[in-house]
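What you see is the complex with one protein chain gone and the rest in place.
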Amino acid sequence: MDIIVLSHEATEEDIRHIIKRLESWNLRINLSQGTERTIIGVIGDTSKVTEEEEDSIKAAPGVENVFRILKPYKLASREFRKETTEIDVRGVIIGGKKVPVMAGPCAVENMTVLASIADKVKAAGASFLRGGAYKPRTSPYSFQGLGEEGLKHLAQARDRTGLPIVTEIMDPRDLEVISEYADIIQIGARNMQNFRLLLEVGTSDKPVLLKRGLSSTIKEWLMSAEYIMSRGNQNVMLCERGIRTFETATRNTLDLSAVPVLKQLTHLPVVVDPSHGVGKRDLVAPMAKAAIAAGADALMIEVHTNPEEAMSDGDQSLKPEQFEKMMRELRPVAEAVGREL
Amino acid sequence: MDIIVLSHEATEEDIRHIIKRLESWNLRINLSQGTERTIIGVIGDTSKVTEEEEDSIKAAPGVENVFRILKPYKLASREFRKETTEIDVRGVIIGGKKVPVMAGPCAVENMTVLASIADKVKAAGASFLRGGAYKPRTSPYSFQGLGEEGLKHLAQARDRTGLPIVTEIMDPRDLEVISEYADIIQIGARNMQNFRLLLEVGTSDKPVLLKRGLSSTIKEWLMSAEYIMSRGNQNVMLCERGIRTFETATRNTLDLSAVPVLKQLTHLPVVVDPSHGVGKRDLVAPMAKAAIAAGADALMIEVHTNPEEAMSDGDQSLKPEQFEKMMRELRPVAEAVGREL
Amino acid sequence: MDIIVLSHEATEEDIRHIIKRLESWNLRINLSQGTERTIIGVIGDTSKVTEEEEDSIKAAPGVENVFRILKPYKLASREFRKETTEIDVRGVIIGGKKVPVMAGPCAVENMTVLASIADKVKAAGASFLRGGAYKPRTSPYSFQGLGEEGLKHLAQARDRTGLPIVTEIMDPRDLEVISEYADIIQIGARNMQNFRLLLEVGTSDKPVLLKRGLSSTIKEWLMSAEYIMSRGNQNVMLCERGIRTFETATRNTLDLSAVPVLKQLTHLPVVVDPSHGVGKRDLVAPMAKAAIAAGADALMIEVHTNPEEAMSDGDQSLKPEQFEKMMRELRPVAEAVGREL
Partner (left out) sequence: MDIIVLSHEATEEDIRHIIKRLESWNLRINLSQGTERTIIGVIGDTSKVTEEEEDSIKAAPGVENVFRILKPYKLASREFRKETTEIDVRGVIIGGKKVPVMAGPCAVENMTVLASIADKVKAAGASFLRGGAYKPRTSPYSFQGLGEEGLKHLAQARDRTGLPIVTEIMDPRDLEVISEYADIIQIGARNMQNFRLLLEVGTSDKPVLLKRGLSSTIKEWLMSAEYIMSRGNQNVMLCERGIRTFETATRNTLDLSAVPVLKQLTHLPVVVDPSHGVGKRDLVAPMAKAAIAAGADALMIEVHTNPEEAMSDGDQSLKPEQFEKMMRELRPVAEAVGREL
């Protein structure tokens, strides 16, 4: 809370009251009495002013508006740390010159299918295997994932291919078991503001891939990263996966401008998931290229050997041969913007 | 999945393949071959077709679009149960002729303040005391609630006033302790699709107030109610509290049309929270009146004796005298639409 | 432009440059140099600072953000005129204690149907007849309205019933002919920012009903009213008709909170059109009640004797008997909030 705009009707008494309050927090003020509005500029370290203190100023008599100038996140901000964070996962760097690709099925279904997909994405150049063992589903009657069995399959696929694995957590009670297997823990879009879950993974030493909520602003997203980081875990990457808008031609609206915006605001690496962003197989490759051109540090892509029989999100999964073709097309784009695939 | 539209390029082979698939699920089909598109109407009990089976049809070669006709929720649907569910909480009915009002502070701060607020909302005619002991906050540096101490204060306020209490759960691990104290368990907007939490409260015998997610469609909201109900707990009420839109004049956009829409789709009672919906004290009373006129079964209102010192959301809390005035104004509106306050 | 926030990297040179600029516009400044940001408070009559001058400050080196405190509209603001404007249309007042209802078909189809509808809405208590002679349609292949013939039918229906008429303008070239017949000229949602059309009706002496654009903020809407008023026509009423959001259960999302927000910001009367807002017949009556409870000064309702054969928007039109029933139900609601129907 750094600028306080007083309403027309604010009295001298109102102003004195606010100033007294600010001074009790060791802040100094700078009063601008204009012809139509009085403005209080707040001087000093306002970063220690809490949300509730800010709310109390908003609620004070005579106050029309409060503008907060300082960013409400610190650890996540580019001002806190100038250079982009490089996260090293079993030797693969996220946030460096190379743009690693995380690929695999939406949900882990069985070992045979997973092994086959893992082999193929590895051959096409993927650096990580993704796959869900615990699945958030809109309907209670849908397949909810294999649970620990799915984690075991993922670990086995990692043994087989050498690809580190990314998998989702939905419940703080699952952190222990997931940590046994996963290399990167994913927080899904619907849990971006599941604050207890954020705090829990904040105590972990595993890197966290934090997906953007369907209707979350970039600021709220960074606040959720701050939750994790405030508990000690600094290895957070942010994954854009589409926001909810009025447009129905795509499943969501992939907000690629979030990539350069994040590059200005934060030192955390930025991942893009075009599969969930657009929800349609044919649109994945062009948006993957655009993501790299916009500056993404990594990609997450759904691949399935038999999309038609996938137990979740088959409609947006690439077939291995489509994935392989896309990977070939991505290489020159990465080079054109000074990166490598 | 009830209607399948085939694309221009669908082959005879594609069509046979889909029909075979549907028949393996004991469904019959009705083929309409138009001049430009072929349409497959699916006949039989498609309610057993899972989301992943539907996805697999969407992903099949030759398929352009799939329209699902049946609602994906059952227990929550008005077709499943014709008459509105009446939820009895310590003798107060939600879903009946009377429109109970749930009032109190956003967060429980200390016993003195809570007792004072409880006394005043009781005197003005409130039927429930609301207050958060566990608070979801955007920032990790903000006040996160008093936890069990807050629950104890709420119980003490209930002893004092006789008002049953409504309080929020954020973590499945807190269900036991919250159940000891609460009369209604609230699921907040940010947790509307925290599916593990939904399943957990589904095993409870406490009524659940399920807030709408900031960007959730009415259908998704009903699916989340279905999650709870599928576990056995049928006492679910739905609380509209504003959706996220482009408009910034209000904190959220209170979607009052959701009230009559829900009245058609579901038998569950509908609560409206205008305080969070608009986020500004002066707008609460007109929107509370509008909510009742639109058919709401109950209201949830934030009240604080000293909004300026509230530890959360002071900007939108009514002062007791404003609350009392609003209650007086609501009575004739309730009567005008055949209800009582 | 009233508060200028400078970035971290702003130099003394940058600051001097901005100050010099502001002083050239006869503004004084108040410098707050905080530990992390420097803030310039602008003092003097900033209302003469144009949008482009504000833009130029935003684009100046060292500037991070500019907050404009004063409202960009004047004639439309509640500060400019304290009491609500009452618009007298052939003796019917909009903006007074009585809440007039404007009813009729979406489009004028022929004299027989129009006469029948006009008689029935008159009998049920409507104060205006609405009907489109020039229709904005999404498709070039749809019925575009009868044009001047439709205006003649409307005038004839007015002669018959005494109801003043409301009809839409789409093209500045039609102002002359429409003015011959209409009592209120409507600007549709899609033309809310058709600035040339706004300027044109601003020169007219007919009252203007300005619908809110599908994705217009309340501020932009008031700026469009200002366009009309800046040309001399002060008889503007604002009509909320639903905004575009992600929700698909209703045609649009009727933003009723706009009603009390507008009541604070402007002296212009506020009309609500629930028919377009929800797009479904069954939802019109509850939302009409809610609109009055929220403080609307008038309602606009679509009515058709044979909705099934309506040439436009039949899905949301009430039948005369439904309209009559709604009018009966609205009366007690109006009385409950100190109004009359």
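In this document, chain identifiers A, B and C correspond to the written order of the chains, with residue numbering beginning at 1 in each.
Keep this in mind: contacts are C-beta pairs under 8 Å (C-beta built on N, C-alpha and C of every residue); 3 or more make two chains touch, one makes a residue touch a chain.
The structure presented is a predicted model; accordingly, all values stated were derived computationally and were not measured.
Trainee: The chain left out here touches which displayed chains?
Mentor: A, B, C
Trainee: For the chain not shown, which residue from A:Gly162, A:Gly232 or A:Pro332 touches it across the whole complex?
Mentor: Hidden-chain contact among the options goes to A:Pro332.
Trainee: Touch as defined at the start, partner being the missing chain; which of C:Pro72, C:Gly96, C:Gly125 or C:Pro332 qualifies?
Mentor: C:Pro72
Trainee: Check the options C:Asn194, C:Thr250 or C:Thr266 and report the residue that touches the missing chain.
Mentor: Looking across C:Asn194, C:Thr250 or C:Thr266, the contact with the absent chain belongs to C:Asn194.
Trainee: Looking at C:Arg137, C:Lys152 or C:Arg331, which makes contact with the chain not pictured?
Mentor: Touches the omitted chain: C:Arg137.
Trainee: Given that one chain is not shown, which residue among C:Leu6, C:Met111 or C:Met170 touches it?
Mentor: C:Met170
Trainee: Pick out the residues on chain C that sit against the missing chain.
Mentor: Spelled out for chain C, the touching residues are 50-52, 55-56, 58-61, 72-73, 136-143, 170-173, 190-191, 193-196, 198-199, 214-215, 220, 223, 226-227, 230-231, 244, 281, 307-315, 317.
Trainee: Going by the touch rule given at the top, which residues of chain A touch the chain that is not shown?
Mentor: 215, 217-219, 243, 245-250, 253-261, 263-264, 277-278, 282-283, 286-287, 289-295, 329, 332-333, 335-337
Trainee: In the complete complex, the non-displayed chain touches which residues of chain B?
Mentor: Within chain B, the residues touching the omitted chain are 2-3, 5, 8, 30-37, 39, 41-47, 65, 67, 69-70, 79, 215, 244-246, 248.
Definition applied: only the chains that are shown with their structure count from here on.
Trainee: Take the average of all CA coordinates in chain A, do the same for chain B, and state the distance between these two points in whole angstrom.
Mentor: 26
Trainee: Please compute the C-alpha centroid of chain B, do the same for chain C, then give the distance between them in whole Å.
Mentor: Here chain B and chain C have centroids separated by 31 Å.
Trainee: CA centre of chain A versus CA centre of chain C: separation in Å?
Mentor: Chain A and chain C have C-alpha centres separated by 39 Å.
Trainee: Could you pull out the residues of chain B that touch at least 2 other chains?
Mentor: Touching at least two other chains: 215.
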